[in-house]
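Missing here is one protein chain; the remaining ones are kept as they sit in the complex.
After this line comes chain A, so read on.
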Amino acid sequence: MGLLSDPQCRRALAHLVLRLNTLLCVLSYMLGLGWFLALAFPLLPPRTYMSENAMGSTMVEEKFPLGERALAYGRHFAGHKRKAGGMPVVWLEQTLWSLGLEAHRQPFARTLPFPDENRERYMVRGTNVYGILRAPRAASTEALVLSAPCSDGHLNNQAVGLLLALAAYFRGQIYWAKDIIFLVNEHDLLGMEAWLEGYHDVNLTDMHSAGLLGRAGAIQAAVALELSSDVVTSFDVAVEGLNGQLPNLDLLNLFTAFCQKNGLLCTIQGKLQRSDWDSLPAYAHSLQTLLLMVLAQASGQPSGDHGLFLRYRIEALTLRGINSFRQYKYDMATVGKTLEGMFRKLNNLLERLHQSYFFYLLPSLSRFVSIGLYMPALGFLLLVLLLRISLWGWGLRAGGGQGEPRPGLLALVPPVLICHAAGVALYLLPVLSQRVATQHFPVAEAEAVVLTLIAIYVAGMALPHSTHRVLSGAGNARGWQVLKLLALLELSLLLGCLALLNFSLGFVLALTMVPAAAAVQPSGPKVLLAALLVLATPAMTLLLGILLQRELLEMPAGLAEGWQLFLSALAQGLLQHHLYGSFLCPVMALGLYPAWLLLWNVLFWK
């Protein structure tokens, strides 16, 4: 309280903040960056451990013997898939039925807002098939899900085969206390979205689907399986879901525990953990893994079919079988045993997975960085903005008594309104105006959407010139200070909220936007500042993010390829929003882009 009411103390603090502002800002930014880099030190973060009692202490013995049968099922499935030219609905239903499961199908249809060029689809029709294994020991109040996608070509046949073999084996066991749903979904995430909406009887998107006939209880956990070879060398686990949501860490711990038990190799972000930990390459390796996770989470795209489960409070992850050139291979029986063990332990759950962490970053599979450890990194970055805000805030107040007229708030309304209107246009126009664009320009719909997006984005940068024509003479020296104050406030508020919802996105954006936001002012080296600001724009962050990701995956992309990837990422981002409700696109268009435009306005203030 003394700090707030004692004028002496306040004056001292204000003096300190005003005098040392730039120094403190640089220091704070460095500290934030350094803190984040330090997170990757192999020994710093704690080891993962199982918090959930029901899954930790009990032992299970895995006996899955049907490895050969899984491969046979896979081959049958492949044959019927080729014959049917898509999901072999009848064969799958019959097979599930003959295994003693309740078999159901769910047809769905969805017209995309514009054609998806990556996956070449526009008007999608498909059918999900699922079988429910009713638990002999319980009243269908809880369920677990094992899912495998029915993909085009030769992909994932073995996954469906293993799913069927597991269903056959699980049917014969008597210990199940939760229903188990075996789901084969068509058109990857679209099918998953249709199925989840049908299961929970909601309609969040424009999906047309038949209602579900068969239901089990509330789903406690889900595992999505992707497997395209008869033998595997390792498993890659994907955790990032829609909007960067993560499953409870215990589910991941469960998987690693069984991998260790069965001697399976497992990787995260495609990176195998190194055995040494005290060398520089080990640090670089763990930093690469961490950065890949941050980029994957920041994109807000589900990294596997499990990504949509998380929205319904169902803990889920995707397991991806990898067959590389390693010598030692594992057969289906081992893989089946691992899954059997996981399901048996999940079967023992007494309540939802909630003991362990929901907010974490993984520099390797055996170490995790929890929210308490990584938040200070962002805190230091946001502190830069707060320092600048206090500088302008105090500066304005101190100057207020010196007789210079306070800028009328009315003078600031037009730039703020125009910037936000540009954001609204950026959000609405590309999809709405695709028809007009295809009529007048020789482009396809998908291209039209992306090009309109870029056109509006770039056109927004011409705004300062037009707004100044509107308010000629209104802008004095204090005008831009207040505008900058507003922009900084909006930016820090947005970044803070984003960091709570999706830490990685908030952090990546803070990393790029904070220095430019702190430095920008109409006087000084204008070209340099403009270049800095352009580098910090969200679109540029996306481009740089893509290039960095390719670099980290050790398949660097050139500028031309990067540009192509950038265009497709834009289209994917829009699609993700319209299809699944990812919030990245509205946040960018309605929040960050206007905030950035305000800063751009400050730079060209006259």
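The definition used in the following text is that a residue touches a chain if its C-beta (ideal position, glycine included) is under 8 Å from a C-beta of that chain, and two chains touch if they have at least 3 such contacts; residues count from 1.
Heads up, the rule we're going with is that contacts and distances are computed from a predicted model.
Its UniProt record calls the unshown chain "PIGU protein", which is the correct pick from "Cytochrome c oxidase subunit", "Pescadillo homolog", "PIGU protein" or "TATA box-binding protein-like 1". Only one of A:245, A:537 or A:582 touches the chain withheld from this view, namely A:245.
When the omitted chain is restored, the residue from A:270, A:496 or A:562 that touches it is A:496.
Among the residues A:91, A:122, A:277 or A:358, only A:358 touches the chain that is left out of the figure. In the full complex, the hidden chain is touched by chain A at residues 4-7, 10, 245-246, 310-311, 313, 352, 354, 358-359, 389, 393, 397, 489, 493, 496-497, 500-501.
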